[in-house]
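What you see is the complex with one protein chain gone and the rest in place.
The block that comes next holds subunit A.
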Amino acid sequence: MNNSKTTFIANVTRSLRTSIAAVTLGAGALTLSSAALAVDFDGDRIEMVMPFKEGGGSDTWGRFYAPLVAEQLPGSPVMVVKNIPGGGSTSGANQFQLRAKPDGRDVLASSASTMFPYILGDSRVRYDYKDWAAVLASPTGGVVYVSADLGIDSVADIAKLKGQDMKFASQGATSMDLVTLLALDLLDMDVKAVFGMKGRGEGRLAFERGEVNIDAQTTSAFIKKVQPLVDEGKAIPLFSYGVLGKDGKIKRDPNFPDLPHFVEAYEMVHGQAPDSEAFRAWKSFFIAGYAAQKGLFLPKGTPEDVVQAYSEAVAKVIAKPGFETEAEDVLGNYEQAVGSDAQMMFAEALKIDDAAKAWIIDWLNSRYSAGL
């Protein structure tokens, strides 16, 4: 009831705002149409809404990209990062939906934590990805690994894990760990999740302490912090999540060419390719959580030429010689998706069908009391 009331107020406010905006727009129509001829941000200050606190992974990603993209935009404006944390990143995204002006001076940095509650229909979400235009998607990968104490060498031995006491330290069932929890469930692995970790780093620490014996890390964290454990013989990588090909199929991660990806692991266990509601749900969250983990969006109603200008600017950033080496620490070794490619990826993540969605919500509620 409370919700419907707030939505009502928000609607009234929005419609009032639109009518006022319409009046202002009418007055400014002349300048606007001339601006539409050639997009120019000369002397402007572009605000990148960052729905996270200063310092985290998404913030670092945004602060890495902001000056580079700004430099390539027509007029070379200044791009600043505006942190609006709260509500697990829904607050900032809500504000962006409500307040961002469609003139290219407001952009949103989105991450898996922004996308998951949207797909799951979280009551805090008042934004709609379908309204926005994506100009950039940054993928990452992930690897699931186990403790060497479990006595297996690779994912082929996964059957030996049956009956063993397995624990996974997680940030929460509806966080990015959903991808891992669901993957393990699809592989029929009986793993107890222990929640309340603040970030994947703490999960890895719990693994190193021996408190848990299975863990998952994103690519850069795996290479820098888990690979040494693998070399010491303490950790055994099982499978990577893979990357999303342009054909929408999951392929091996170029960072881990020798490691089977999740679909291969599934086939090893079940003897057939996955095709269930559970798998379709997993794929959606895999894309939102890994294959298109971070994205740059323009608000509803942004003119096509502004979107175009952004896509071109991002493409130029990525094509610049030396970008790859410069970006490796922040982005890892993954191909950045620009413009329509990025839009395709996000569309793929949002494509989840009603049956798969109903299945995942029921799974989360019955298994983890997620209260969705």
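One rule holds in what follows: a contact is a pair of C-beta atoms (placed from the backbone, for glycine too) under 8 Å apart; a residue touches a chain by one contact, two chains touch by 3 or more; residues count from 1.
In this section, contacts and distances are computed from a predicted model.
Engineer: Which protein name, taken from UniProt, belongs to the chain you can't see among "Chromate transporter", "Dihydroorotate dehydrogenase", "Cytochrome c oxidase subunit 1" or "Membrane protein"?
Structural biologist: "Membrane protein"
Engineer: Which of these touches the unseen chain: A:R63, A:R252 or A:R280?
Structural biologist: Hidden-chain contact among the options goes to A:R63.
Engineer: For the chain not shown, which residue from A:D157, A:D188, A:E211 or A:D353 touches it across the whole complex?
Structural biologist: Result: among the candidates, A:E211 touches the missing chain.
Engineer: Any idea which of A:A173, A:I250 or A:A281 touches the chain not displayed?
Structural biologist: Considering all chains, including the one not shown, the answer is A:A173.
Engineer: Extract the touching residues of subunit A with respect to the undisplayed chain.
Structural biologist: Within subunit A, the residues that touch the unshown chain are 2-3, 13, 16-17, 20-21, 24, 47, 53-56, 59-60, 63-64, 66-67, 80-88, 90-91, 123-124, 167, 169, 172-174, 192, 194-196, 198-199, 201-202, 204-206, 208-209, 211-212, 220-221, 224-225, 228, 329-330, 368-371.
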